[in-house]
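With one protein chain removed, the remaining protein chains of the complex are shown where they sit.
So, chain A:
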């Protein structure tokens, strides 16, 4: 018995659990007489691929609202490859609930995936990618998914789920080395996707992107790239409510993928104007 992948449905598209073949299943319409000896239907009775959709109850409603969420993910290309960065917080509304959640995951030796948004959907996406990687492993030909393939696949999955009004509530960043060339792409929960030399999701779009635009160069050294990421993470920590000062950086180079240990950044609070902001203006904030 061949193992059936539970998370792909060739009938319904990527990212959906459903029938494995588009087979004709009986319609629930009662105004059409079922085939009988006296009146055989010549194969023209209505059929559907996904009976649960026809029930009209919206049985496939999945993620209406996110519960446990992650915030921004940042990514930049540099001379040797790609770096992704994210904090390790899983928020529950405005509660900072899980402080050691790893939002950067190694996909294979050339690809790394970072996610913000609903973290249970991120865990599900990791399962989908695991299934693809297992198929590759069984083929045993030394080939593995390239970052661009992972990016294209995830864009199809998220767009397909969006079309079913059942989105995977995530903002994803895919980074890696594509034939030795640094690759960085992002896919949103409605299927919007693009590649760029530097990427930011969530609050990072507002806070980190201006820093990237000003200081990023594709031929940056590792030290310059790390410093730029640290500065961008620091700004996100200052100005995003749902962050902690506990970050990870994932690096993809020709040597492979490494996800760093969690670290904290130095922050600046000692300006005199901060200590006493109302010194020259009573009642100011």
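Here are a few things to note about the model shown:
FYI, contacts are C-beta pairs under 8 Å (C-beta built on N, C-alpha and C of every residue); 3 or more make two chains touch, one makes a residue touch a chain; residues count from 1.
Quick note on the criterion: contacts and distances are computed from a predicted model.
With the options "proteasome endopeptidase complex", "Phospholipid-transporting ATPase", "Extra-large guanine nucleotide-binding protein 1-like" or "CCZ1 homolog, vacuolar protein trafficking and biogenesis associated" in hand, the undepicted chain maps to the protein name "proteasome endopeptidase complex" (source: UniProt). Among A:119, A:132, A:157 or A:220, only A:119 touches the chain left out of the display.
Screening A:78, A:153 or A:203 for touch with the missing chain picks out A:203. Within the complete assembly, A:68 is the residue of A:16, A:68, A:150 or A:233 that touches the hidden chain. Seen across the whole complex, the unshown chain contacts chain A at 17, 61-69, 90-95, 97-98, 101, 118-120, 123-124, 202-203, 206.
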